[in-house]
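The complex appears here minus one protein chain, its other protein chains still in place.
So, chain A:
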Amino acid sequence: MTQGFLSKNPSVLWFLAILGLFTVVVTVLAEATGIGLLSTSFIKTLGKTLCLCLIAVAMDVVWGYCGILSLGHFAFFGIGGYAIGMWLMYARTEIIVTESLAAAAIPPTPSEIENAIGTQIFGVVGSSDFPALWAFSDSLFLQLLMVVLVPGLLALVFGWLAFRSRVTGVYLSILTQAMTLALSLYLFQNDSGLRGNNGLSGLQNLPGLEDTPQSVVSIGFFWASALALAMGYVLFAWVVSGKMGSVIRGIRDNESRVRFLGYHVESYKLFVFTLTAIVSGIAGALYYPQAGIINPAEIAPIASIYLAVWVAIGGRGRLYGAVIGAAFVSLLSSWFTGGGAPSIPLGFYTINWTDWWLVLLGLSFVLVTLFAPKGIGGLFDYITINRAPQRVGDFGPDKGALRREEGQQEPEERRP
């Protein structure tokens, strides 16, 4: 137990090195800071992908390590996006409105400014009043606080309710999915105060930075996303290592036994659930200014299931697996759906990948689940030198505690 955190988890260093290298390469190739080989929109795509990698890491911790298949983490992601989007939209509209009112002969009163902003923002849903939800939207600091607090509190309350009544397994998945559905249905209403299905738009224009070209903004966000991913990765690597990590993995493998060992399972689960929700919120807050628009469809339950798909394809139970899965599938998906993949003429029918990509994804997902439960990350097992595990006394006296392979319960009886 004298070893340091990094020496016990060499993959963290590797990951940070690769991420750093990637950031440097992209910076050199970018328009604003380098030779301009990569377009601004591609930088944005890369930045967004890094945010998706961050939420995938969070998802991996909650699912791959703690065994909670949450189908609600994209809701937290969306909440983070909405929280930052409210400030972006308010601040930018305020600047525009103040400018246009300043041109009038008489200086505007504060209430006139607020009414004008309200009309500008909510005119699209036929309203001009600020809902109570927007009370803090004029303050960047408070909205940033919301990015962390709202997903955190929602996850805390929901998790507390769910875990204390011992809702587990698929029930919990369905319950989190229901929560996501409820949230997206709520946001779809015009009178929810968040512009209904129009969502928030124009988020790529940062208030106060009108003169800065998007190429600079995009590389800035790219760095921020890379930094967030690095920090998130280290945070989660630390959470899932050591004694706490063992308990968390124990909960995944057999919750009742961990409970009987005297650990307060609910607290661990609640901690993991809330922490990952907060990180998801932060990822969302970085993602949506790069995407430029957020609407309730982004929060729909399907998005959270896709998140699980990425993690599963990348490989659960290893943080870099989640990153690989998210980056690989989301980039591949935009390549296929964006028309990048060439169509395959079969003579009688032409396979157009914009139509058939989802079929391919669905089927390959089934195949991965069936035949390669370790996902892409499992490939690394082949190249890793098989060192003896640095664990002492891990195998208990009972054969039921034996895990020849981590995460795989030994078959208790042979089925006929």
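The criterion applied here is as follows: a residue touches a chain if its C-beta (ideal position, glycine included) is under 8 Å from a C-beta of that chain, and two chains touch if they have at least 3 such contacts; residues count from 1.
Convention: contacts and distances are computed from a predicted model.
The chain that is not shown carries the UniProt protein name "Urea ABC transporter permease subunit UrtB", picked from "Urea ABC transporter permease subunit UrtB", "Transcriptional regulator", "Heme exporter protein A" or "Glutamyl-tRNA(Gln) amidotransferase subunit A". Set against the missing chain, the residues A:L21, A:L145 or A:L363 yield one that touches it, A:L363. Within the whole complex, the absent chain has one touching residue among A:V26, A:L175 or A:A303, and that is A:L175.
If you put the hidden chain back, the residue from A:T109, A:T212 or A:S267 that touches it is A:T109. Where chain A meets the missing chain, the touching residues are 67, 69, 104-112, 158, 161-162, 164-167, 169-171, 173-175, 177-179, 181-182, 185-186, 188-189, 191, 256, 301-302, 305, 308-309, 312, 355-359, 361-366, 369-370, 373, 409, 413, 415-416.
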